[in-house]
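Read the structure below first, then the notes.
The complex appears here minus one protein chain, its other protein chains still in place.
By letter and in written order, the chains are A, B, C, D and E; residue numbering begins at 1 in each of them.
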Amino acid sequence: MATVPLLSDDEVDPRALAVFNRIREARGTDYINNFWRALAHDPVALDAVWERLSQIMAPGALDPLVKELIYIAVSTAHGCTYCIHSHTASAKAKGMTPEQHAELLAVIGMASQTNALVTGLGVPVDARFEAN
Amino acid sequence: MATVPLLSDDEVDPRALAVFNRIREARGTDYINNFWRALAHDPVALDAVWERLSQIMAPGALDPLVKELIYIAVSTAHGCTYCIHSHTASAKAKGMTPEQHAELLAVIGMASQTNALVTGLGVPVDARFEAN
Amino acid sequence: MATVPLLSDDEVDPRALAVFNRIREARGTDYINNFWRALAHDPVALDAVWERLSQIMAPGALDPLVKELIYIAVSTAHGCTYCIHSHTASAKAKGMTPEQHAELLAVIGMASQTNALVTGLGVPVDARFEAN
Amino acid sequence: MATVPLLSDDEVDPRALAVFNRIREARGTDYINNFWRALAHDPVALDAVWERLSQIMAPGALDPLVKELIYIAVSTAHGCTYCIHSHTASAKAKGMTPEQHAELLAVIGMASQTNALVTGLGVPVDARFEAN
Amino acid sequence: MATVPLLSDDEVDPRALAVFNRIREARGTDYINNFWRALAHDPVALDAVWERLSQIMAPGALDPLVKELIYIAVSTAHGCTYCIHSHTASAKAKGMTPEQHAELLAVIGMASQTNALVTGLGVPVDARFEAN
Partner (left out) sequence: MATVPLLSDDEVDPRALAVFNRIREARGTDYINNFWRALAHDPVALDAVWERLSQIMAPGALDPLVKELIYIAVSTAHGCTYCIHSHTASAKAKGMTPEQHAELLAVIGMASQTNALVTGLGVPVDARFEAN
């Protein structure tokens, strides 16, 4: 199920193949997952998304594993099944333990519950929570 | 703006006041923020949500600051302005630096973008991402 | 704050004024709330939405109050502050008690939590839950 | 497809098995649906979610069937396919007729439409809809 | 997977069959897609949705293809896989080129990213963007 065919290495534009090869090198594996094979119909987008994603997910003020947890949280709230599966796999590869996974899910569930309660109650923001 | 009045200490049920006092003790401040004052119309829910929230946000396999970042991520994806403001304030109180805040937002933004691309492309989950 | 001006009776097209008058008659009040004053820029949409809404919210296999509760639930999940406020007001006018309001919010919060847990866990639908 | 294996009775922690048995007793069936088998990786969450859910969905100011309808509404707005299927099955088991199901869907659809119109128009909340 | 059986021509109510036949005539094909076969359990809704949809998607101030692109954008943001697939197919049938499809997805992705950044930053609306 997809709205575009997933492109094999033989079918992609040379600019897309170059991105595939940078992904392979960065990840140390030959495997290119379905997202990139679908996005390869637009080589400019493929390049831009991969480059910015690599930059953002690199070690910085936040640990790469923490960034994966945040990615899973956003993907869950958006209901993106593919993204949840791919980033849960990435998080496991970066060392996420079953206990961390369970706590992540508990926080996501609790946040979803209080988000809904706050929204249904129409709670106004406390002045002290504003930056200005 | 709210769908119920925010209750003062004088207006709440004694069971709700007891929860307010546990919140005060746990946080070391007299201030009770608007969410709890709105939820106090249902003392059983107030108690249940506060107790489970305290349990989930306590130090565990994940650091409390990391849990706040996850909370902000979920709240942002759900568009809960109140929750974003209150948990950004909590994260700052737990030591979130401006650099960490910026990286958090960059990950949330990137995840939102790729969630949408994956969804619009209808990408099927790679077999290797499944747990079973 | 709005993306179009809210139209007064003097400013609207005669077709829109006719719908305003049908709303007044159905509700037994002269007051036209902001949604209809904003939608009045498109008299055809105003008419179509009001007519279908009246039909759907009328007594049927479900009680009108139950329909308001469902409306609030959907509006909360979508984060539509305006809709939450207007339909909470309608539900109160149709007899929603504070206890019913509290239970409604508790169900919305719990559903939001388990929705998120199910999604984050990627739970497959049990065969017995399918209609075919 | 799941991000964790679904656990059989033989694989779960004794605390999780105890919850499974309470679910069996409450429902009068041996069948444990996939959600609980996935959540069983975290016995504390399994226990907390089941207990609070049972409390919230019990008869109260709102009828249990009405609570199922609200649950379906929230799950639909969140796009949680699993939850929609499991709670539609529960609602049918609690007596939801095809006519009630059709009216539920009609209200969900109409609410989704007006939520979007209100949001796109940026309609400000009428003062009379506020509780304070 | 569905919460109601998909109805064949033999199973539907005569009012629903009449709508099926109007759909066939309008589209110049005998094929009725699954959405209408599921919605046919409620002939009144089937009729109302088809009639208003036909009216809205007809040529007007916006081109029918542009309307399909907007439909895909909304469906993607809501994560409605079925709708994304059916309207992507419609857009292709109305002449959407692969380049247009790629640009559509790029705009959807970018909007999703900036929506999240704006929301996480809690940016207040500039006075000049308000209609009044």
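Following the convention adopted for this analysis, a contact is a pair of C-beta atoms (placed from the backbone, for glycine too) under 8 Å apart; a residue touches a chain by one contact, two chains touch by 3 or more.
Since the model is a prediction, treat every value here as computed from it, not as a measurement.
When the missing chain is restored to the complex, the residue among A:L6, A:I32, A:I84 or A:L104 that touches it is A:L6. Only one of the listed residues, B:A26, B:A58 or B:A102, touches the absent chain: B:A102.
The omitted chain makes contact with subunit E at the following residues, 1-4, 6, 31, 33-35, 38-39, 45, 49, 52-53, 56-57, 60-62, 66-67, 69-71, 73-78, 80-83, 85-89, 97, 99-100, 102-104, 106-108, 110-126, 128-130. Residues of subunit B in contact with the chain left out of this view: 79, 81, 84-85, 88, 98, 101-102, 105-106, 109, 116, 122. Considering the complete assembly, subunit D touches the hidden chain via residues 72, 76-77, 79, 81, 84-85, 88, 104-105, 108-117, 119-122.
The rule we apply is simple: only the chains that are shown with their structure count from here on.
More than half of the residue-numbered contact pairs at C-E reappear in one of the options B-C, B-D or A-E, namely B-D.
In this assembly, the C-alpha centroid of subunit A lies 33 Å from the C-alpha centroid of subunit C. If each chain is reduced to the centroid of its CA atoms, subunit B and subunit D end up 21 Å from each other. Those residues of subunit D in touch with two or more other chains are numbered 1-4, 6, 45, 49, 52, 74, 78-81, 85, 88, 102, 106, 116, 122, 125, 130-131. Chain contacts in this assembly form a complete graph, since each chain touches every other chain.
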